[in-house]
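Okay, handing you the structure first.
Here the complex is missing one protein chain, while the rest keep their positions.
Which chain is which? They are A and B, in the order written, and residues in each are numbered from 1.
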Amino acid sequence: MTYTFDFSFLAEYWPELLSGLMQTAQLSILSIIFGFLLGTVLAVGRTADSKAVRRICAIYVEAIRNTPLLVQMFMIYFGLASIGFKLSAEFCAVLAIVINVSSYTCEIMRAGIESIKKGQLEASDCLAMSWWQRLFLIVLPPATERVYPALVSQFILIMLATSLVSQISAEELTSTAVRIDSMTFRSFEIYTVIAVIYIALAFVFRIGFWALSQLVFPRLRRLGTPL
Amino acid sequence: MSPIVKLNKVSKSFGSLNVLQGVSFDVAQGSVVAIIGRSGSGKSTALRCMNGLEKINGGEITVCNHHLHQNVTKAQLRALHLDVGIVFQSYNLFPHLTVGQNIMLAPKWVRKQSKAEAKDLAAEVLGKVGLAEKFDAYPEQLSGGQQQRVAIARSLAMQPKLMLFDEVTSALDPELTGEVLKVMENLAKDGMTMVLVTHEMAFAKGVGDKVIFMHQGKVWEEGDGEILSAPQTPELRQFVGNGL
């Protein structure tokens, strides 16, 4: 092997990588927040009394889960542009990822909601709680706590999947790498560097989600046992 | 004084199974009524009907001036639940909340009490069941008997006019049963109107102002605690005989 590795481009380009990293983090957090909210609404719909509502949510979820994110992204970016909606690549990226992650969040949250025992619902009814109070006080908090690890795994996958937005020329870490590659031709080196950055970011996200769990699940913080 | 609870020819079926067949009885204000009977006699169903957890198929129930019938609405049930507390066999405490939070929840969100008010109230009812020091514990850290006492406190915090108890000691060891029964006895002394489905014959006889023996979905025999000493029907005689 005669190849010599050359990482010297880093000296010149690290500020760009740093801003790419920040864009990836921003994109991920936005997508996770809105994807979680939409997914939770869908999960409530999936467990609703109305059969029509359940059916509509199920069709949405199955359609999204069984097609690639990349194709969804192309459809939104090129498709909306073709019918006259000129939206920024970044907006289309967040929109596509939110739609995608919501379908996964929906299935995870549904499992959580279905794990709530009937006795809990009866108890809250017997305390004269309204439907909303029951949902937000009795059903969603323990449901979320129970499926939190699965949610975190899904959110990390979504953070990694934001790399796909480089394919619709939105700005983030991977598209920064593509650009640096085209100027320096140190392809293997630059992708190795961003691979390391992604690993670090995944690690930071895990710690962040752990800290968040300590903040929002007081029972978990005190006892440390799964619910 | 008119009775606080009145069941009039109540019937209830699950599919082809007729669990209640024309059940009628009254509960007087401030009294303790114990419903006894074999499993499958319909006693728990009768209790659940009184709180609207099961919809009845026929007859009518009046509980604290709320009328329950076949077409009762959700709003009517909610109004009923403001006046009637229930304690379940399986506690049904909310596992993600501390004892204090379990108790304060409904006063805060349903009764719209301030946090301070709710906290005072929670401390008070928790004291009544003898668990003041467990305010910040989580349900899973408590014994079954303690969890059941918290469940009683949670109901009490809604200041109900009537309390229902559905086999609240059936899941407990004998020594834990005692502590729960003690709490219930104190409630009775304070003048709380209570209807309980129970297997504890001694408790039914000692604390109950009225004992109702249910058999095959009907009120088979009814009277004060003495009916347990002198049963009129062979079914109750056999039931008591097995129990003692």
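As a convention for this text, contacts are C-beta pairs under 8 Å (C-beta built on N, C-alpha and C of every residue); 3 or more make two chains touch, one makes a residue touch a chain.
One rule holds in what follows: contacts and distances are computed from a predicted model.
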Check: One chain isn't displayed here; going by UniProt, is it "Amino acid ABC transporter membrane protein 2, PAAT family", "Peptide/nickel transport system permease protein", "YVTN family beta-propeller protein" or "Fe-S cluster assembly ATPase SufC"?
Finding: "Amino acid ABC transporter membrane protein 2, PAAT family"
Checklist line | Displayed partners of the chain not shown (whole complex) | finding: A
Next item on the list: Could you tell which one of A:Thr67, A:Ser88 or A:Thr225 touches the chain left off the display?
Entry: A:Thr67
Margin query: Of the residues A:Gln167, A:Thr184 or A:Ser213, I need the one that contacts the missing chain.
Written below: A:Gln167
Margin query: Please identify which residue in A:Trp14, A:Phe78 or A:Phe136 touches the non-displayed chain.
Written below: A:Phe78
Next item on the list: Against the chain that's been left off, what residues of chain A make contact? List them.
Entry: 1, 3, 62-63, 65-72, 74-75, 78-79, 81-83, 156, 160-161, 163-164, 166-167, 174, 177, 187-188, 191-192, 194-195, 198-199, 202-203
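Please note the rule applied: only the chains that are shown with their structure count from here on.
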Checklist line | Residues on chain B engaged by chain A in the complex (per definition of touch) | finding: 51, 53, 77-79, 81-82, 84-86, 88, 90, 92-98, 105-106, 109-110, 138, 140-141, 154-155, 158
Check: Hey, which residues of chain A end up touching chain B in the complex?
Finding: 117, 119-120, 122-123, 125-130, 133, 137-138, 141-142, 145, 217-219, 222-223, 225, 227
